[in-house]
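Here's a structure for you.
Apart from one protein chain that is not included, each protein chain of the complex appears where it belongs.
We call the chains A, B and C, going by the order they appear; numbering starts again at 1 in every chain.
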Amino acid sequence: MQSQLIERAKALLADGTVDRVLGWKAGEFAYDMTPALFSSAQELDEGFAYDAFCGANLSKYLVKESRKGGRVLAFLKPCDTYSMNQLLKEHRILRENVYLIGVPCQGKTDVETLRALGITSITAARQEGEDLVVETLYGQRRIPLAEAMAERCKACKGKKHMIYDERIGEEGELENPDRFGQVAALEAMSSEERFAFWRGELSRCIRCNACRNVCPACTCEQCVFDNPASGVDNKAAATSFEENMFHIIRAFHVAGRCTDCGECSRVCPQRIPLHLLNRKFIKDINTFYGEYQAGEEAEGRTPLTAYTEGDVEPSVVYTKGGND
Amino acid sequence: MQVNEGFKPTIVAFCCNWCSYAGADLAGTNRLQYPADVKIIRVPCSCRVNPLFILRAFQRGADGVILCGCHPGDCHYTTGNYYARRRMTLLFSMLDYLGIERERTRVEWVSAAEGVKFAATMNDFVSTVTALGENKRLEDLRCKAN
Amino acid sequence: MTNSQELKETLARISGVDVRKCMRCGKCSGTCPAYDEMEYHPHEFVYMVEKGEIEKLMASPSLYKCLSCFACVERCPRGVEPAKVVEAVRLLVIRQQGCNHMTPDQIPALLDEDLPQQAIVSAMRKYSK
Partner (left out) sequence: MQRIGVFVCWCGSNIAATVDVEAVAEALSHEPGVVFSANYQYMCSEAGQNLIKDAIRDHQLTGVVICSCSPRMHEQTFRKTAAAAGLNPYMVEIANIREQCSWIHKDKAAGTEKAIILGRAAVAKVHLNAPLVAGESPVTKRALVIGGGIAGIQTALDIADAGFEVDIVEKEPTIGGKMTQLDKTFPTLDCAACILTPKMVDCAQDERIHIYAYSEVEKVEGFVGNFTVTIKKKARFVDETKCTGCGLCTEKCPQKKVPNLFNLGLDTRRAIYIPFAQAVPKVATIDADYCNMLKNGKCGVCAKVCTAGAIDYKQTDQHIEEKYGAIVVATGYNPIKLDSFEEYAYAQSPDVVTSLEFERLTNAAGPTGGTLLRPSDGKHPHTIVFVQCVGSRDTSGCGKPYCSKICCMYTAKHAMLTRDKYPDTEVYVFYIDVRTPGKNFDEFYRRAVEEYGVHYIKGMVGKVAPQADGTLMVQASDLISNEQLHISADMVVLAAAIEPDKSARPLATMLTASMDTNDFFTEAHPKLRPVESPTAGIFLSGACQGPKDIPETVAQAGAAASKVIGLLSKNKLTGNPCVARSDEMLCNGCSSCEKVCPYGAISYEDKEFRMPNRTVAIRRVAKVNPAVCQGCGACTVACPSGAMDLLGFSNRQIMAEVDAICK
């Protein structure tokens, strides 16, 4: 697969369709695959990689890249195409300056998932059929892919690309995973238990801003938390309130726009399940206003910029006992 | 429900200029009593109320926040309260999900003619929040120290 | 609570009718095919229920003159449904005669093979309220 991608990228560079390529390359270690730009065949040969660790969603990088002049090629996994569409809807990416290739994905793994399975000192990983073969300093390990997949890939929305200029591999199909099981479990708890749960999680937040910086919905020219004029600027959370507020506001700002790509939880160094905040909004939106999947379309209104006259009243939160 | 005798909650009420603020004025004109714990902030429309304002109020020590606007369909700006309704529904549900007592937040539609409803709503909200006691789950101790 | 009030509430529960919606246009009585047979006419049923004179209605043979054709229900401009009021008064009479509620677990004992399904369902609908 990797060589196929490199060949196609080279061809598009050669015929002048694009002048640079956005893809992945290995970082310090084999498992920290990092987004990277390539502008020649040589660079592609030397560095471009596409393997089971290439989980990073490249769409957000196109916000800046598409404004730099020239045309950039980007490889998008099925779940990344939702973010792409959402960013197009918000006029954040100049469509004419990007060339999109949809690439297949069987689910990605990450080092934390493997570590939890007792696999360390990883040097490489590749997919072989239904298995993931991991090379380590202590030899080879073979695990079923379904087990090795990152948490978010276990709730994959499907292998269908929402947008692309060309696609490598077969057209995938939509899937309908149970994405809301964990949210429902939380909702079933008592208010006190939920409070204890979230305090336990959010109190670990170190405000590294990784979740915000990686989030494809967080592309503001200046974040309200960095803007002294906003009245809520807050570079580091000093109190439990500020820990809560940052995540509530961030989730609210991306509500209706979040495609549930799961990048926030993937990059969180403290392993806070941030996607459970976003999924709560998605679940509520689906329940209250009808099924909605951000990024399915590149046009139209998001649930928070739309309404119907018969919408539920906010009191639904008390009466339906929404969360318990 | 236990009633916290002597506890005086701090309650912020955001009222839209055209209906609810006028409803509050009418409650006053009719001399309808409700506790002095309620302090009203006038906004042009319920859709002006940013979730940030509500969180800010809790941060600074509010024990309850209520948003009042025109009845759906009667918005002075035609559609403002429809957006407010969605925003607040989702925000309140999220606060509840985080374990913040859901009774501390409320939305009520009060028309300019509903002075009685305004006073009744405030009386009810104050007693609900009083029973809950001080807001501790969403507080900023530094602000309370001041 | 007085007997009349109690009857009124029971009747409201059984019939599901809000008699206060009536604006006294008389279309029910204008439409009723059994009008001339009745001592109390459809509009009077509704009005007397509102006034609480339900016992008078229960004693009247008019109850059994209503054909349950539902023409009044169909044509009432306010959706008052007078025929349901009549039916509910009949049920009140039946209740007073001791033939009270029927619960689903009583049904198997009452079944026999020739009984039409529809009759069982109607009886259940009638006696379960």
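Operating definition for what follows: contacts are C-beta pairs under 8 Å (C-beta built on N, C-alpha and C of every residue); 3 or more make two chains touch, one makes a residue touch a chain.
Computed from a predicted model, the values in this text were never measured in an experiment.
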For the chain omitted from this view, which of the shown chains does it touch?
-> A, B, C
Given the contact definition stated above, which residue among C:Ile14, C:Cys32 or C:Val49 touches the chain not shown here?
-> C:Cys32
Identify the residues of subunit C touching the omitted chain, counting contacts across the whole complex.
-> 21, 23-32, 35-36, 41, 43-44, 71, 75-79
Tell me, which residues in subunit A touch the chain that this view leaves out?
-> 67, 89-92, 219-224, 227, 229-231, 253-254, 257, 301-302, 304-306
Spell out, residue by residue, where the missing chain touches subunit B.
-> 10, 12, 17, 21-22, 24-29, 31-34, 36, 39-45, 47-53, 56-57, 60-62, 73, 76-80, 83, 87, 119, 143, 146
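Assume only the chains that are shown with their structure count from here on.
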Can you name the chains that touch subunit B as well as subunit C?
-> none
What whole-Å value do you get for the distance between subunit B and subunit C if each is reduced to the mean of its CA atoms?
-> 47
What is the distance, in whole Å, between the centres of subunit A and subunit B, each centre taken as the mean of its C-alpha atoms?
-> 36
Centroid spacing, where centroids are CA-atom means, of subunit A and subunit C in whole angstrom = 62
Where in subunit B do residues touch two or more other chains at once?
-> none
Subunit B contact footprint on subunit A (complex, rising order) | 183, 186-187, 191-199, 224, 231-232, 238-239, 241-242, 244-245, 248-249, 251-252, 255, 277, 280-281, 284-285, 288-289, 303-309, 311-318, 322-323
Footprint of subunit A on subunit B - complex, ascending | 51-52, 55-56, 58-59, 72-73, 79, 82-83, 85-103, 106-107, 137-142
